[in-house]
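Apart from one protein chain that is not included, each protein chain of the complex appears where it belongs.
To keep things simple, chains are lettered A, B and C as they appear, and every chain counts its residues starting from 1.
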Amino acid sequence: MTDAHMSSALATGVPQHRVAGGNGIDAGRTVRFTFDGRQYTGHPGDTLASALLAHGVRLAGRSFKYHRPRGILSAGPEEPNALVELRTGPRREPNTRATVAELYEGLSAASQNRWPSLAFDALGMNGLFSSVLGAGFYYKTFMWPAAFWEKVYEPLIRKAAGLGRAADEADPDQYEKATAFCDVLVVGSGPAGLAAALAAGRSGARVILCEEDSLTGGRLRAESRQLDAAPAWRWAEQVRAALEALPEVRIMERTCVFGTYDGGTYGALERVADHLPQPAKGQPRQRLWRIVARQCIVAAGAVERPIVFSGNDTPGVMLAGAVRTYLNRFGVAPGRRAVVYTCNDDGLRTALDLARAGVSVAAIVDSRPEGEGQGAQVARACGAPFLPGAAITAVKGRMAVSGVSVRDAQGREQRFACDLLAMSGGWSPNIALTTHQGMRPVYDEALCAFLPAALPPGMVVAGAAAGVFGTAEALRNGAQAGVRAAQACGFEAEQPALPDAEPESCAIAPLFHALAGVPSARWAKAFVDFQNDVTAKDVALAAREGFVSVEHLKRYTTLGMATDQGKTSNVNAIALLAEITQRAIGQTGTTLIRPPTQPVAIGALAGAHRGQHFKPARLPPTHQWAESQGAVFTANGLWQRAQWYPRPGETDWLQTVNREVRTVRGAVGFCDVTTLGKIDIQGPDAAEFLERVYVNAWKKLPIGRARYGLMLREDGFAYDDGTTARLSETHYVMTTTTANAGGVMAHLEFCHQWLWPELDVQFISVTDEWAQIAVAGPQARTVLRHVVDPAFDLSNEAFPYMAAGEVTVCGGVAARLFRLSFSGELAYELAVPARYGDALARRLMEVGAPYGIAPYGTEALGVMRIEKGHPAGPELNGQTTAHDLGMGRMLSTRKDFIGRHMAQRVALTDPARPTLVGLQPLNPADQVVAGAHLLPDGAPATAASDQGWVSSAAFSPTLGSWIGLGLLSNGPARHGEIVALHNPLAGTVVRARVVSPVFVDPEGARVHG
Amino acid sequence: MRLTCPFCGSRGVEEFTYRGDATVRRPAGEASAEAWVDYVYLRDNPAGPHQELWYHGAGCRSWLVVTRDTRTHQITEVRAARAVAQAEHKEGAA
Amino acid sequence: MQTDRYSLFALLREAMRGNTGWKPAWRKATPAPTYDYVIVGGGGHGLATAYYLARRYGGQRIAVVEKGWIGGGNVGRNTTIVRSNYLLPGNEPFYECAMKLWEGLEQDINYNAMVSQRGVLNLFHNDAQRGAYIRRGNAMRLHGVDAELLDTQAVREKVPFLNFDDARFPIRGGLLQRRGGTVRHDAVAWGYARAADRLGVDIIENCEVTGIRLEGGRAVGVETTRGFIGAGKLGLACAGNSSRVAGMAGLRLPIESHVLQAFVSEGIKPFIDCVVTFGAGHFYISQSDKGGLVFGGDIDGYNSYAQRGNLPVIEDVCEGGMALMPRIGRVRLLRHWGGIMDMSMDGSPIIDHTPVQGLYLNAGWCYGGFKATPASGLCFAHLLARDEPHPVATAYRLDRFARGAVIDEKGMGAQPNLH
């Protein structure tokens, strides 16, 4: 603990660990930031991790289970340890990897999953019980007493669970989506990616180059390597400039391609404003790209593997490649005295870079026997002791490394003091994008790496991602991939000139752990999965218990399921399991890597459609006018409809709705019914077509008349209903319910294009074309007379109930008039071109004023349809038949129609099926609730007595009583019976009489008036 | 996933809705009850190439017969359903 | 001495000896030439069936054959929710039977599957939805199942982190089943496997069924990649692949295979302590004991045997999430994957004998299979042992489609992708 405290204390102020160089930072400028409330400084181009390391801060986080102190392991998105809460308030962002968080002025970060502080974490004592808390321990206990799991154990577990905290408020930032198309998508801008993009781009192909980092170059920026005798990163910058000059090439930095989807579609996340204190006005924080690419070159590089040994998670133990990244790109020496531990020549380069930066190299520990690899040479160049055939057996220090124990080839233990341990177990190609479609990689013994085998269509892999590790080789390999991809898209391409690269050795010998000969008790501190605290011992335990499938291992131990998705742990785990179960690594297999390759903010996947704009709002033509009337709106699917129109002095909605109903029944009202689907049907076979989609007959419908129609699904259940009017011999206009408008259109097209292509008929939606306004009430005709032009005779004789025709209104405006009634009153639906809907509403208000006209909303509409017993959505719920709805007799027996045959099945014709009835409470004040169940009066409240339910309910001001529609077993035979309306949710039982569903004007006199 | 509409070109799957097996045929009026149950309810549901109906509802409103491998989601053929149905009709009539 | 029974004491004892004494959770059985019962499918339902057959129905010589590793299908790929909030009389008693079995599962099988009755809350956003939920809640209550109707205020008190004030479709209330909740899905497979193994059931992994042998119209066993295995009775419990396996016996089923995606976020400090479903978008969510937000939405909507989905549904689900809970905008999606659902033609399952003698079917679970696991196992075991349906599963007959006695909770008709 004290180590970390001291280094932190010293750190504040001057960044002691800066060294010369740093090709990715602007050392001339300084930005300030805080970590756990303490002030620090860094440079533009720094990550939070590099800036903390520059100050000597070692301790960056705590692990998930044992709360072990953890430092910074990597320099990239694979980081399992250094997770922080970035920003504050509603922008608080949990689990942000310090290694990719770009520094900006005022950045504020806090460590997470610790209490009370990072340096002293009470749950750190979990580690003391690691032998009890091993893999899967929770499956074996917490079962007694049974009630304790939810009351005691689980709450405790949940208190300790999780890493960072989500924000407590809505995310204030915007997100955006976009689609991009290209011939060649190049993922990654290291040597292979740049060469590929250059080769493809110069061919004229449309190329998108995505780089998840803020800078192009990949490892070229991390290494002290030369290309064409200049620093390699300069070549990267030149290529970037060359690519930028090509008009069809798009370079997208800070953009991570996270998923491969079907049909050459790739998901990518662009971090538009994460490097800024906050987004500019209008600017999205992040942008989701769907990239549609004919070819994709995955040049995503590789991730270095840690080595599994006791204490390998101690702060100050770092991946060797990350050490080089900090030295070369950020100008930060992550330690002052280092030990390098490697099984490959690439790792050895770390020692050279360290020495060059003035860091003393305490020892080079190489797992390979003497003579293998370049270790001896490198050690000489660094002036460091060289220990071939050796292994690190222990790490000294708890809050930070203070030394290591090494067992040399002769079995002697040696100790080296150090504050940095750079380890390299070799590199694992970044093949995640190749496996998202279920293709499994194969293990390459020579490279000690899983390589992609089968690939999704259009995908190739290049560079380190393909196991091509040297720079020169990666350049060549990338350029070839770029040429081939461009050619596959039909472009002539040739390989660009490539820079000279010094030869380099990538020789490797397999090394996944250093546990041989180590007492197994100490395996508990040898971490395989750092973040989830899965140790070598857990892997052994899982294997002992039979979890020897890689998938079982993963699920049982949670290995690879942390926020880093096992980038640093999966291969080591498979290798360990292979060894324990005495199988080859290739036989042991690999788990499928699921998208996304990097975790993606949920907000970005959602995009701009949030809050009020979650779904588009469809506005009827009278919307503005209704707003001006103070209407209360309700969503009806996507439509926003006026629910009621309160007037001053009305104290609750029921009062308003009662008034609206009384107005219609006593005088006249009007309601915008534009939302009902309207489909124009024309053609020589239009009548025949209607015969086949509706259950009832259509051929004899006279021109100028409308008829109610019912459609079934092919399975015989009711689908949709509405009135359809015949405007000419070959021209009909169909109405559908609001909810099914789109579905019915698709259904008609299906019937026409697929079932009956011989029928000559055309459909087009006219839902939006016409503002359709129902005018209803005894005074409806009188009011309409003021609107419809005088040439049109509206008398009952000339324009009777169910008449339909074209008229003009208000001095020549083309309109359609239908004498339809949902309310049961004398009523019309008047349709004018939508642009005039607003004006028509105003006109109706004006001319109707002397007759007491008022607008009514969907609620009054609903009350009146219940009073009239018309089925609507709650009755047409997809589970009812025509018979259930009281329309069994409509089914024609003289023709084929959709659903006819299946409607005859025994269970659909059973008279005991719940069938539509009216329900009138014995006490009119007893509220009828939709959803109450119908039981025989006096029967026990059990499912066995259940005979139906209340589908719709309303207070009927006409009757002065609550009423309901219900579906009751044997309903029509039971008119007059008293049933009990059970609503156990509310604890009520209402006794009601079963009546005809038509409560008002059962003879239908009014509609004919 | 992307479908190439014969009329509109290559489009994302979000523009389409799915209906299912395109190999089943609506029985003629007087077919047996079993034939109807077969048509409405029973499916081959193959793992492999599958002929299926899709609707380009957010595009040209064409119904399409798509041949797609249910294991890989790879699409090998897209035809206008109307043309397929018309051809069968002619065949049936001939 | 090996440690077999799980307990705190066993855990402590093993801790002291370096956890070296634990027995394998289940034997790696090799197939015997013949069994009384062979269950095809080592998922939750198959393993539960074997367990209850052995435990409650006195079944002898039972094998479960699994083409890969047990629990690798939908029991290991779901969003862990259990509930019994069904509307229709054909479903409700069955799912309640499952719920009751969940409630005693851990003590029964000596395995902590973390059955957590943290409540399932279905939100509604308009009057029509309210009516439908009241009908459903009352159906539950009449069946003796717990259900509560919450108004907006009560929802706000229970789940204050939802979007109440800036919603396109405001929350009008919810139907709460407190006994619903979540169960650690993998543990269900392992727990049943271990318990069945201890009763002598052979669990045979890496053993793919390649054919069903019929003799005189009777199923007598399965051809597998590990040879022929004879069966007195053969039970299929391989949802996702039911059509393929049933096809080996010449059967066509009222089933399509569809992909359903599921999602988990990075671990965050728990703040969601029940399951919430959004009634105005395709989204539901809970938070695991590790802190991950576990969520999902609609099926992708096309036949598929590939265990993966596509971007539009991912986007649709996340849109639903942000509409309901705009504070999760900066929480990151960690993984998404797909499972293959047996989508039946009415959205409800099938537990029945087939026209082929000796061949029994447990299929068509749509995306409701996980919550059903114990009852599915129990009822299938009952059917296999007694040759008659269990009283709570009498509606799940294959002939219901011909009769028209469909169990269509959603009222979508014979359109599997809409259920």
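Just so we're on the same page, contacts are C-beta pairs under 8 Å (C-beta built on N, C-alpha and C of every residue); 3 or more make two chains touch, one makes a residue touch a chain.
We adopt the following convention: contacts and distances are computed from a predicted model.
J.: Consult the UniProt record of the chain that does not appear here and report its protein name from "Xylose isomerase", "Heme exporter protein B", "Sarcosine oxidase subunit gamma" or "ABC transporter ATP-binding protein".
T.: "Sarcosine oxidase subunit gamma"
J.: Kindly name the visible chains that come into contact with the excluded chain.
T.: Its contacts among the visible chains are A, B.
J.: If I consider the whole complex, including the chain that's not displayed, which of A:206, A:659 or A:819 touches that chain?
T.: Once the missing chain is taken into account, the touching residue is A:206.
J.: Touching the hidden chain in the complete assembly: which of A:27, A:617, A:697 or A:986 does that?
T.: Of the candidates A:27, A:617, A:697 or A:986, A:617 is in touch with the missing chain.
J.: Which of A:760, A:910, A:926 or A:1001 touches the chain that is not shown?
T.: Of these options, the touching residue for the absent chain is A:760.
J.: Where the complex has a chain not shown, which of A:655, A:682, A:970 or A:996 is the residue touching it?
T.: For the chain that is not drawn, the touching residue is A:682.
J.: Tell me, which residues in chain A touch the chain that this view leaves out?
T.: Contacting residues on chain A, toward the hidden partner: 174, 176-181, 206, 279-284, 287, 290, 292, 608-609, 613, 615-621, 624, 639, 674, 680, 682-684, 731, 760, 762-771, 809-814, 832-840, 843.
J.: Can you list, in ascending order, the chain B residues touching the missing chain?
T.: 7-9, 11-12, 14-15, 58-62, 80, 82
In this text, only the chains that are shown with their structure count from here on.
J.: How big is the gap, in whole Å, between where the Cα atoms of chain A centre and where those of chain B centre?
T.: A distance of 29 Å separates the two centres.
J.: Would you please write down the residue numbers of chain A that are in contact with two or more other chains?
T.: Each of 261-262, 265, 290, 437, 714-715, 902, 905 in chain A touches at least two other chains.
J.: Do you know which chain B residues sit against two or more other chains?
T.: 1, 12-13, 17, 19, 33, 40, 72-73
J.: Per the contact definition, I'd like the list of chain A residues that touch chain C in the complex.
T.: Within the complex, chain A touches chain C at residues 64, 90-95, 129, 131-132, 134, 137-144, 146, 149-150, 154, 157-159, 161-171, 173, 175, 177, 259, 261-262, 265, 267, 288, 290, 436-438, 520-521, 537, 541, 544-547, 549, 551-552, 555-556, 558, 561-563, 565, 594-596, 599-603, 605-607, 609-615, 617, 634-636, 713-717, 719, 873-874, 877-879, 902, 905-908, 929-933, 941-943, 945-946, 949-953, 982-986.
J.: Given the complex with chain B, which residues does chain A contribute to the contact?
T.: Per the stated touch rule, the residues are 179, 261-265, 290, 292, 437, 457, 714-715, 742, 745-746, 749-750, 752-755, 757-758, 896, 901-902, 905.
J.: Which bits of chain B are touching chain C when the two form their complex?
T.: Of all residues in chain B, those touching chain C are 1, 12-14, 17-21, 33-34, 37-38, 40-47, 50, 52, 54, 68, 70-73.
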